[in-house]
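Shown below is the structure under consideration.
A single protein chain has been omitted; all remaining protein chains appear in their positions.
Chains: A, B and C, in written order; residue numbering restarts at 1 for each.
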Amino acid sequence: MDFTLTEDRRMLSDSLSRFLADKYTYDHRAKVAYEAPFHDAGLWSEMCEIGVLYALAPEDAGGFGGGGFDITTVFEALGRGLSPAPVLGTLLASKLLTAAGADQSALLDGSVRYAVAIGELDAPYDLDGIATEASGGTLTGRKSVVYGGNDAEVFLVAAKSGDGLAIYEVKASDADVTGYGLIDGGGAAELFLDKTPGTEVLANARDALEDALDAGRLALCAEAVGAMDATNEILLDYLRTRKQFGVPIGKFQALQHRAVDLVTEIEQARSITIFAASRMGEADQARSVSMAKTLIGRAARLVSEEAIQMHGGIAMTWEASVSHYGKRLVMIDAQLGDVDYNLERVMAGYAA
Amino acid sequence: MDFTLTEDRRMLSDSLSRFLADKYTYDHRAKVAYEAPFHDAGLWSEMCEIGVLYALAPEDAGGFGGGGFDITTVFEALGRGLSPAPVLGTLLASKLLTAAGADQSALLDGSVRYAVAIGELDAPYDLDGIATEASGGTLTGRKSVVYGGNDAEVFLVAAKSGDGLAIYEVKASDADVTGYGLIDGGGAAELFLDKTPGTEVLANARDALEDALDAGRLALCAEAVGAMDATNEILLDYLRTRKQFGVPIGKFQALQHRAVDLVTEIEQARSITIFAASRMGEADQARSVSMAKTLIGRAARLVSEEAIQMHGGIAMTWEASVSHYGKRLVMIDAQLGDVDYNLERVMAGYAA
Amino acid sequence: MDLSFTKEEQEFREEVRAFLDEKLPEELAEKVRIGGELDKADMDRWHAILNEKGWLAYGWPVEFGGTGWSPVQKHIFEEEAAAANAPRIVPFGLAMLGPVLHKFGSKEQQDEILPRILDGSDWWCQGYSEPGAGSDLASLKTRAVRDGADYVINGQKTWTTLGQHANKIFCLVRTSTEGKPQEGISFILVDLDTPGIEMRPIRLIEGGHEVNEVFFTDVRVPAENLVGEENQGWTIAKFLLTHERTNIAGVGFSMKALEEVKALARRTKRGGKPLIENPLFAARIADVEIELEAMKITNLRMLYTAQTQGAPGPETSILKIKGTVIRQALNDLSRRALGPAAAPFPSEDMFGNAALVEAGDVNNAADYFNNRKLSIFGGSNEIQRNILTKAMLEL
Partner (left out) sequence: MDLSFTKEEQEFREEVRAFLDEKLPEELAEKVRIGGELDKADMDRWHAILNEKGWLAYGWPVEFGGTGWSPVQKHIFEEEAAAANAPRIVPFGLAMLGPVLHKFGSKEQQDEILPRILDGSDWWCQGYSEPGAGSDLASLKTRAVRDGADYVINGQKTWTTLGQHANKIFCLVRTSTEGKPQEGISFILVDLDTPGIEMRPIRLIEGGHEVNEVFFTDVRVPAENLVGEENQGWTIAKFLLTHERTNIAGVGFSMKALEEVKALARRTKRGGKPLIENPLFAARIADVEIELEAMKITNLRMLYTAQTQGAPGPETSILKIKGTVIRQALNDLSRRALGPAAAPFPSEDMFGNAALVEAGDVNNAADYFNNRKLSIFGGSNEIQRNILTKAMLEL
């Protein structure tokens, strides 16, 4: 039993955290995260040089990681630094390209930005509802809220192919892409496909897609843990320094007990994320990841709402960092499966 | 708009409350509620003389009430006084006999004690699951946790008859009855029917049964409101007088805010009960009563658990009145449909 | 027990409904329905329509140009206005300064100021909170020092809602540092054109501009702009805090929000079926609907107390706490129902070519985040709990 990071991962975590603290200062982040391309494109390659993307792929795919704890190491640091960079799409793309045995060197060195298009308006979370269809080397359909899609050069698109699902590579320049920013920072796009040319990357891709989504869910859990830690630090600092009625508000017992409940939830969130990371690649991967995403969905919303409430009015302003962490924490739930979706995946095992 | 009780109901409420305060003192109640027949049988007729039972039946059935607010008036007082008397069975029986147009004078004057047997082990709440069957003037099946059944002379039994449900009168002396006490005081029984003679009281009784159950649910809501008020008074008194760390524990802000949350829930519980009472006899009776029972189920459990927690160790003892109120408040949820059962009845209207 | 309204009250409701049906401009109602931002012209337009009918100052006594309505009539009007998607009446002049002047203002102040609120000549805003004085209002630091016939004001106010539209501001200022902090506060009226005033927008969490900071540097205000006595400000502030609390539950807004959630959940799909058929989501809706149904009655019960006993008591804080929790829960459900489609930053893309939501869809994530303010502003829910602890629980 060992709850410390390996030396390699600790170094990566430190480098990435330092990079974000230095380059993505609060003011800089608040500016670039909400203006196209909704992250600092100039810093992308600098971040890639740290090895962030290589850590997401296994060695035989050209990376040096790809395991559960590699993913959590990277995304926890991204969450703590509230990074708007489109790394989630890279992770999903790497998983799919690895499953396809396709070359991903341009993905991992950061020179080509990929986005993965799975969800649709009427099927934001589930693969069964995918309506986009492949036919004769072209794709038709609409992919919705494609994370990082506003700034991607290549899309990996999940589409119906006969009875199954397959993955196609679509060039952004061939498609109708409407990009936009998200309320919690970062960008996404609507991808309109109308007999748009696409190259099949992987047939019978259901398992690969579920696996990539699980990896994405784990990443989001870790990102939330990092963001919750940062939010908690901001909150505790505020409770110690903000005075009302002549004393720091952290002296009020009602707030103290609520703050304790938050750290309790954060520790539980950290634990379930560690648990899910440890189950990647095992038979209970899907269930474990869904357990984690469910708990994270609840905990992150609670931490957001309570941190905002205890801050009072100042948390309602753009100027306060807690408001941006708070937005990110709540919106993570809507990515790749919310609390109810994941809870149902956990419940699915009970009937047997 | 008028949120006061009519003069008649106020007088009934006062008389019943005074009777319970005088005759069912805490020590007396704690003794009789847990020993067969699980209420003070000697006080039953005295209570009936106040008019408690007549208030539950409409005039044309020989009573002087029977409306939603008659029911809530009686049961709120019973709840405040934590009465273990089997009045719930009387209410259900009166509703069924009224629907059948049958004579109920012996029920209303208290001379014959009725119990109503609907729920079964595998169908505690829903009429569809009833397995007890009528055939050739006899009944066969098992009725479970029949409230007041330990001390009843007559049972009104719901049983399958052909395609529908009918109600039969069964003499206790003809049946196999195993009585027992309940953890929150009061008694119940298992009723074993094996070709037991029964007289049909009402055929096609589904609507009458649902109506009686709705009345019972409303009664339980009002009982909970009365018991919550009493519990809250006990709690506030304790918070004002119990000292720890040199001050009354009611000075600790964490407890103050939790106590405020309790009164908020209690006021909401009172409101939804008034709402349900006002909808009795209207098209939305079932839905309104289920709304009330759902909210009450949650609120009563919260009030119980929080009052016990804030009392600390003393609430874990038999000696403390809060423990008995606490038990009653939690167990009300398991009577005639719990939170989930009633919530599903509310949700049922959404799909349309 | 009788939850129904009297025949007169029902007739009054019909009258209100007919008026709204006839006079509320459709484009305003639609803007309100989809949660669009109302500009100053929109609000002025609606105020003028109401004023023409004599209903703008619906909370004022007749003698000052109000309706003289009973608490129940006010409630009916508010309920119907919310149901019809009428814009909210901007409260600063009408619901706040007006009643203060009725009770504490001089004859001259009443005669001069009240008509200008009614005819829209003045748009008032509020200068209460300061960066260091939020929940603890008594610790405010903005000073007003008497100098001849004037007061000279220095300091900073914040959270001044819709100050960008205003030409006047009423302020709590410190006129004495003697005694308890509450004792040295005064209530004063300031023309925003006065030299030395600077108003800066505060950008809110979801990106919108609703509130402002106001900076006062050697701002000279005639002494007759004082309302009431010098150092009587705390009394006035407390009067306002307990005044006009009948609509704080926001029941009408929550009822609209509930309908929107249901409509959204009927149209949105999950797993190939309408979301509303998902038992977990339906249970979430039902939970809030039940709370709201109870809140309606709780609201009426307190209205009844106000109607029969003159004034609502401290228990109205319950309406504030529970009412805001319910509205926030409904915002949360709308956001959940939309899923990822709730996330786009408010912009034309939301309703444009690449529409993620239908034009009628409301309550996206932006509304959810903006409405976190409900439990913070106007006396946070923690402050309400403190009030209830003392006044109702006597702890």
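We take it that a contact is a pair of C-beta atoms (placed from the backbone, for glycine too) under 8 Å apart; a residue touches a chain by one contact, two chains touch by 3 or more.
This is a predicted model, so every value here is computed, not measured.
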Which chains here touch the chain that is missing from view? A, B, C
Among B:125, B:168, B:238 or B:350, which one touches the chain that has been omitted from the display? B:125
Sole contact to the chain not displayed, among A:269, A:286 or A:334: A:269
Chain not shown: contacting residue from A:11, A:43 or A:346: A:346
State which residues belonging to chain B touch the missing partner chain. 34, 119, 121-126, 128-129, 144-145, 178, 180-184, 188, 190, 192, 243-246, 254-255, 305, 308-309, 312-313, 315-320, 323, 326-327, 330-331, 333-335, 338, 340-341, 343-344
Contacts of chain C with the absent chain, listed as residue ranges: 279-280, 283
Per the touch rule stated above, chain A touches the missing chain via residues 1-6, 69, 236, 239-240, 248, 250-251, 253, 256-257, 259-261, 263-264, 267-269, 271-272, 274-275, 277-278, 288, 291, 294-295, 343-344, 346-347, 350-351
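Everything below uses one rule, namely that only the chains that are shown with their structure count from here on.
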Chain at maximum distance from chain B, centres defined as averaged CA atoms: A
Work out per-chain C-alpha centres and flag the one nearest the whole-protein C-alpha centre. C
Averaging C-alpha coordinates per chain, one finds the centres of chain B and chain C separated by a number of Å equal to 42
Report, in whole Å, the distance between the mean C-alpha point of chain A and the mean C-alpha point of chain B. 51
With centres defined as the mean C-alpha position, give me the chain A-chain C separation in Å. 37
Return the residues of chain C touching two or more other chains; collapse runs of consecutive numbers into ranges. 382, 385
By the touch rule stated above, which residues of chain B touch at least two different other chains? 253, 256-257
